[in-house]
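Sharing a structure below in structure tokens format, with a few things to ask.
Here we show just some of the chains, and they stay where they sit in the whole.
Chain naming follows the written order as A and B, and within any one chain the residues start at number 1.
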Amino acid sequence: MFSHIKDLQYNAKPSQPDPVYAKKLQEILGGQFGEISVMMQYLFQGWNCRGNSKYRDMLLDIGTEEIAHVEMIATMIAQLLEGAPAHDQDQAAQDPVVEAVLGGMNPQHAVVNGLGAQPNDSAGYPWNARYTIASGNLLADFRANLNAESQGRLQAVRLYEMTTDPGVRDMLSFLIARDKMHQNQWMAAIEELEQMEGAVVPNTFSPDHERQDVAYTFMNFSEGEESSQGRWAQGSSMDGKGTFSYVQNPDAVGQKPELAPAPAFIHGTLPFTPSKDDDPQL
Amino acid sequence: MFSHIKDLQYNAKPSQPDPVYAKKLQEILGGQFGEISVMMQYLFQGWNCRGNSKYRDMLLDIGTEEIAHVEMIATMIAQLLEGAPAHDQDQAAQDPVVEAVLGGMNPQHAVVNGLGAQPNDSAGYPWNARYTIASGNLLADFRANLNAESQGRLQAVRLYEMTTDPGVRDMLSFLIARDKMHQNQWMAAIEELEQMEGAVVPNTFSPDHERQDVAYTFMNFSEGEESSQGRWAQGSSMDGKGTFSYVQNPDAVGQKPELAPAPAFIHGTLPFTPSKDDDPQL
């Protein structure tokens, strides 16, 4: 169960309205790596967590914090939108500022949301649940989380560079710091799990069931061999259980596919007689 | 530019048709962490790569390999579908095998694709480009890639457990081994980049612009303190630049939000008089 505190976790007050920037800021609200994504991802990972109360508790802590981040950014966007002009096109042509706003703002902010935030990204594309990663394997999921905080902080930093508004920058300076903590947090949790379980996900699948001859081999499928210079092409593997090798010209060892004709009820194209097109030698 | 070799990279031949399993196998073809996703992700990261030809080359190597994996799984699915029955419901009720197939297979495999593979996941949901992560920051993106290979191998292992067909297991034993290599590969590349750049993405944003007081602090937003036992709550931070601390009762330090009324052209709800509802003291 949850409860709500009226104050925001941190300041979210722009120095002045900026409806065009409001559109951009939507990215870290409703984008693939926005706050809604990490909120949902951490909560679902926590709710689905089987055993391991330390991780469940930690996931619900951070998931609950992310709801507060969604709240902060939504509040910021609602305020940034306060200066949206209603002016028509003719007036716009006279006034470059109005014009830039009309051209650059998301029309749905006015028409659909009445100058409120929406749970969409900066292209106006709605947040969707395929962004939520929760596999039941914590090492896999913590890697998803580390990625989410890395992409998310990168986007917040880019948005910081795209404004000079002190109020917006103040809020972002908080979120960027929290994203640094959260990257550190997932690195710490990953280190713990890797030490217990090993580095490869999942660690419970027997190596007897996988083709060991290709389990540590880098395959060069493109012209040029610059890729041979990387750490991945030599030395011991990162899981400590093999040695990297580099294959310059990997072979195709599978069959040349030949599919059976479809049954009549499928009404597909029938195979032609072999003499005509499946065997040029005939 | 690309060229195609007729043989598959590895065997992709089921021992017998199994249209219900074909539906499930779609997950690692067209799912969020299926082969289409990594194919597109590595190719776009490679094409967008600025400088650093070692990484560009490596990304295009592995991206090109993934096209071959898409080809293998598509070929496998087309063969698994060869036993799909056309029987109607009345007959189904007589024969539990037909019945299980009719109930469990994806109807689009017959109606739309004529017993061919489709670029969708195991719920029939189409692959979409929001699965493709390419940020222009390689450390962030390699973390996305490590996650993708972790989730992908986990799914392939689960699918291995869900069949006893030796041909399907043979193909999966190859893909699972490649996913192990690819996890190792991204771990190696991440280690290289972290050593050059530091562990936090992006490393080029000045700490002066972020709130240092919350950059290494774990905040407890839920009842109970099991989360205090983790590595993330004590000791030096993973980026080596701070010390983790644990805040039992984090404060809300932001404002209590108060939004201005919308302008008249928005036709929102007007604020009522304060005496009536915004100030109970009146």
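Here is the rule we use: contacts are C-beta pairs under 8 Å (C-beta built on N, C-alpha and C of every residue); 3 or more make two chains touch, one makes a residue touch a chain.
Keep in mind the model is a prediction, meaning the values are calculated, not measured.
*Asks:* Start from the 2 shown copies and tell me what the total comes to for the whole assembly.
*Replies:* Whole-complex copy count for this file comes out at 6.
Keep this in mind: only the chains that are shown with their structure count from here on.
*Asks:* Would you mind writing out the residues of subunit A in touch with subunit B in their complex?
*Replies:* 5-13, 32, 53-58, 60-62, 64-65, 68, 72, 75, 78-79, 82, 84, 86, 110, 114-115, 125, 128, 130-131, 133, 135, 137, 139-140, 143-144, 146-147, 150-151, 153-154, 157, 160, 169, 173-174, 176-178, 180-181, 183-185, 187-189, 191-192, 199-202, 205, 209-222, 224-227, 229-232, 237-239, 242, 244, 250, 252-257, 259-260, 262-263, 265-268
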